[in-house]
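Here is the structure we will look at, set down as structure tokens.
Only a single protein chain was left out; the remaining protein chains are all shown in position.
Here is chain A:
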Amino acid sequence: MAASARAQVISLYRSMLSASKKFPSYNYRTYALRRVRDAFRANRNIEDPKTVARLMTEGQQTLALIQRQVTIGKMFESQKIVVEG
């Protein structure tokens, strides 16, 4: 049984957040977490199924992008910055 649209969106949101947490760079990590959260929040009331489908596709593509960039970040890791404690 296909998951309901709402469950799919929540699942994508969780995947994107957990992928974003893996950015080694403090600035990229905090930006990704913040931006993903704010983007989902801004779109929370969208009802039109076509728009939802389009946004979901964009989200999937962004998730893949985050995963790629996290891997690259790990390959060229540098020291933490002072605020990371």
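One rule holds for everything that comes next: a contact is a pair of C-beta atoms (placed from the backbone, for glycine too) under 8 Å apart; a residue touches a chain by one contact, two chains touch by 3 or more; residues count from 1.
FYI, contacts and distances are computed from a predicted model.
Trainee: Report the protein name recorded by UniProt for the chain absent from the figure; options are "Chromatin accessibility complex protein 1", "ALA-interacting subunit", "Cysteine desulfurase" or "3-methyl-2-oxobutanoate dehydrogenase (2-methylpropanoyl-transferring)".
Mentor: Cross-referencing UniProt, the chain left out corresponds to "Cysteine desulfurase".
Trainee: Provide the residue numbers of chain A that touch the chain removed from this figure.
Mentor: Contacting residues on chain A, toward the hidden partner: 26-28, 30-32, 35, 38, 65-66, 68-69, 72, 74-84.
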